[in-house]
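Okay, handing you the structure first.
As you look at this complex, bear in mind that one protein chain is not there, while each of the others sits in place.
Chain nomenclature is as follows: A and B, assigned in order of appearance, with residue numbering initiated at 1 for each chain independently.
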Amino acid sequence: MGISAAIAKESSSLTLDNLQVTVDTIWVLITGSLVFFMNCGFAMLETGFCRKKSSVNVLAKNTIVFSIATLIFWFIGFAFMFGNGGDYLGVEGFLLLGKDSFNALDLDWSKATLYAKFFFQLTFAGTAATIVSGAVTERIKFGVFVAFSALFVIIYSIAGHWVWGGGFLYNFGVRDFAGSMVVHFVGGCAALTGTWLLKPRLGKYVDWKETEKRSIKQTSFNGKKIVTMYPDNLSLATLGCFILWLGWFGFNAGSTLSANAEAISHILLATLIAGAFGAFGALSATTCSWIFYEKPSLSFIINGILAGCVSITASCAFVSIYSAAIIGIIGGIIVLVATILLEKSEIDDPVGAVPVHFACGIWGTLAVGIFSLDPQTYSWSYLFTQNQNIRGGLLFGGEIDLLFAQIIGLMMVGAFTLTFSYLAWVFIAWISYRLSYPSNFGFRPVLGLRVTEDEEIKGVDSLFVEAENE
Amino acid sequence: MGISAAIAKESSSLTLDNLQVTVDTIWVLITGSLVFFMNCGFAMLETGFCRKKSSVNVLAKNTIVFSIATLIFWFIGFAFMFGNGGDYLGVEGFLLLGKDSFNALDLDWSKATLYAKFFFQLTFAGTAATIVSGAVTERIKFGVFVAFSALFVIIYSIAGHWVWGGGFLYNFGVRDFAGSMVVHFVGGCAALTGTWLLKPRLGKYVDWKETEKRSIKQTSFNGKKIVTMYPDNLSLATLGCFILWLGWFGFNAGSTLSANAEAISHILLATLIAGAFGAFGALSATTCSWIFYEKPSLSFIINGILAGCVSITASCAFVSIYSAAIIGIIGGIIVLVATILLEKSEIDDPVGAVPVHFACGIWGTLAVGIFSLDPQTYSWSYLFTQNQNIRGGLLFGGEIDLLFAQIIGLMMVGAFTLTFSYLAWVFIAWISYRLSYPSNFGFRPVLGLRVTEDEEIKGVDSLFVEAENE
Partner (left out) sequence: MGISAAIAKESSSLTLDNLQVTVDTIWVLITGSLVFFMNCGFAMLETGFCRKKSSVNVLAKNTIVFSIATLIFWFIGFAFMFGNGGDYLGVEGFLLLGKDSFNALDLDWSKATLYAKFFFQLTFAGTAATIVSGAVTERIKFGVFVAFSALFVIIYSIAGHWVWGGGFLYNFGVRDFAGSMVVHFVGGCAALTGTWLLKPRLGKYVDWKETEKRSIKQTSFNGKKIVTMYPDNLSLATLGCFILWLGWFGFNAGSTLSANAEAISHILLATLIAGAFGAFGALSATTCSWIFYEKPSLSFIINGILAGCVSITASCAFVSIYSAAIIGIIGGIIVLVATILLEKSEIDDPVGAVPVHFACGIWGTLAVGIFSLDPQTYSWSYLFTQNQNIRGGLLFGGEIDLLFAQIIGLMMVGAFTLTFSYLAWVFIAWISYRLSYPSNFGFRPVLGLRVTEDEEIKGVDSLFVEAENE
């Protein structure tokens, strides 16, 4: 039969190289599946952290955003990020058509199949887009979020090209192994502009009553009273945290895009350790900051773990596991400080996306310049493009130049992402405003972006079919 | 020591072929584990979609059904499905005894171990059985469901033999790569007969009051008023959806039963894309059907994703990823139309199992005949038995004959499954009726299958120890 013949042919053509390709591909697909599952983690984290009356809305956002990322990254993003092109943009390979469009593919150290690489990168794009969702939740219009996600995937792909697609920042020496900058900082910038433009949730910052005893802790920089809005369901938030931590094993160790035993063990262990020590950092920081929180806080344990994971993402392949522990602890402390500063600045981020992804994204990117070991330390270091020309960081015999490159990278990517996210929000707000208030002359972005006061008080869930259930 | 010697022996016997067997087996075990986890996905989806007073019952059903599937499929089903035998049934290999009983094993293109193959197929049987659970929930007797599940696994195994075990439908040219027909359509048929025999939940269809303003939308074909029963917990339903989507990567890409890099990347990506575009299909369909739903619906996003996954299951190895997107979108639209038709027909399916698995199971099976590419397109096509003699579909240079075979397959499998599911339900109903009403002369199946009115109003959970907690 044709089958036996085909199998015989396949068998005879079985070579060591082929089998290595198979093993690499399996590794990429499995780790990519874990990253895909992080979308579930974010959905659970965010629905758990926000209030009950917004849960359907946040779930719908997190579910549909992956579909949008799939559409845009497939049609446009992957070509922008990894297609043949120049220093600033890839310009071939739209719709994933033409395998030759990826001749210059900067993932070419890996022999995994093109579809496997695309799948893995797609799950990253989806993750970046999901980061925004939590920060803007409980008040954004569903349609506005959908539209922004589409534009954001394009912004992400362009910034990604600069660092991972062989663009000018890569050539300048910026190094980011698995995306503290490319994924988390970029997602965090978009989240920051969004939550800033949207303004805080109703009732989050109120005037102090004459009779109330004011506390420093509860007073914003602007003198308002900060009202704590408690999470609805910490079981789901914890579930989300564990799913994300698990997913991060795939996120970081899969970024090798090829299965080298030493490399993947090292990276996976570093990720576990940074997360675990991130929890310590957050817990000891909360314990110390007695002024703010007299009791332990589960939310900070959760965000501490995520902070540790974000912080190690850029450097997991460059640093020792001892450095990973320190990077994680500092990440856990940063998340607490950033949360307090943000809250006092009257920027309302219901799930802590900005402290986790923006602040620790910065820290993780800088950590590369501080803790990286001489690349000769690990025999596998040269295997991955991301490692090429990496130098020792400040603490390990290096000059300042790696750290300097990282700072430049953050400034360029930050300036680009903040600007274009801002423009994207305003553009969408304008369209939405024109549709909602066709007869109005002026333009207030916040009115375009936000649900009405009435809808917000009833809860954004009231805009969904399912929420008629009360 | 004995150990060193054994290891040395093992090492000396390490060949490329052995290692490929190891890699294939790992792939089957990991993807099978993902399919196993789909049982958790179904449990979460169904407990989330049904009402609070039925959640313990639905969880107990979904938990125990996997144990039952294990028992029956191990003792009987696997032999029926893949044991040596004829066109209609395997007759050797009961209890998994005698490796020679599987000489004609129609999984023999894969060199993974027999236990790995059995494990993978077992998780499929468990999944098929779980599909029924959601449709009959909130009113079925626990014991009746348990008994039906046992009989259903046998029905499933026989139908499975026809298509996957080298039976007459396979020989006729019917092709179903990972089970749109064998798993989902078969499970959907059993769900349909069950929910039809059980009648709707109390209060689901009521008479319009004189004073009420009737709407077309809320009126059944029979002129009754359709009462919407809202899902209890959409966070858990969303969790279930993501677990199922993840599991589907294993479901489809694992059905290769062997790790071919190109094949598994292609199939996994097609599954992701079909799910993502299924969500679009459902979302745009809901948006269009303004008459029915003026707002977006999270339930339809969820069921749209699942619809896309069911729809691509049969053809994931035969079609391009562009076709996968189209198949997914159409699946997402079908699920909405089928849900509306079913509801208007006064067939009450609390979680949408029939629209998702029955309707999209049909669509997915037909899609093979429409979108399949010439098998020469992909070099790996000949590797899998399921691919053997596949021809191009209608749209890609094929004749009508592949589509025709698919239609015949659906008719044969549908007639068999509907009939025997019906008989199984009635048989169990009769026993249950005789036990509950020993002195009654007549026989009303619905009385045998359903809990009492009282129990249903209190909630089926009242029949569990845990539900005394109120």
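By definition in this document, a residue touches a chain if its C-beta (ideal position, glycine included) is under 8 Å from a C-beta of that chain, and two chains touch if they have at least 3 such contacts.
This structure is a prediction, so every number in the text was calculated from the model and none was measured.
Participant: One chain is left out of this view; which of A:Ile305, A:Val413 or A:Ile428 touches it in the full complex?
Facilitator: Of all options in A:Ile305, A:Val413 or A:Ile428, contact with the hidden chain holds for A:Ile305.
Participant: Using the definition of touch stated at the top, determine which of A:Asn39, A:Thr238 or A:Gln406 touches the missing chain.
Facilitator: Among A:Asn39, A:Thr238 or A:Gln406, only A:Thr238 touches the chain that is not shown.
Participant: Looking at the whole complex, which of A:Leu169, A:Leu272 or A:Ala285 touches the chain that is not displayed?
Facilitator: Candidates A:Leu169, A:Leu272 or A:Ala285; residue touching the omitted chain: A:Leu272.
Participant: For the chain left out of this view, which of A:Ile264, A:Ala285, A:Cys360 or A:Leu373 touches it?
Facilitator: Missing-chain contact among the listed residues: A:Ile264.
Participant: What residues on chain B make contact with the chain left out of this view?
Facilitator: 1-3, 6-7, 10-11, 14-16, 19, 21-26, 29-30, 33, 36-37, 39-40, 43-44, 47-48, 55-56, 59-60, 62-64, 66-67, 70-71, 74, 95-96, 112-116, 118-119, 122, 142, 233, 236, 239, 463-466, 468-469
Participant: With the missing chain put back, which residues of chain A would touch it? List them for me.
Facilitator: Here the touching residues of chain A are 16-17, 19-20, 23, 26-27, 30, 34, 109, 228, 230-231, 234-235, 238-239, 241-243, 245-246, 249, 253, 259-262, 264-266, 268-269, 272-273, 276-277, 279-280, 283, 293, 295-302, 305, 321-322, 382-383, 385, 388-389.
Going forward, only the chains that are shown with their structure count from here on.
Participant: So chain A and chain B are the same sequence; what rotation in degrees superposes their CA atoms, nearest 5?
Facilitator: My answer is 120 degrees for the C-alpha fit.
Participant: Between chain A and chain B, what is the separation of their C-alpha centroids in Å?
Facilitator: Roughly 34 Å, centre to centre.
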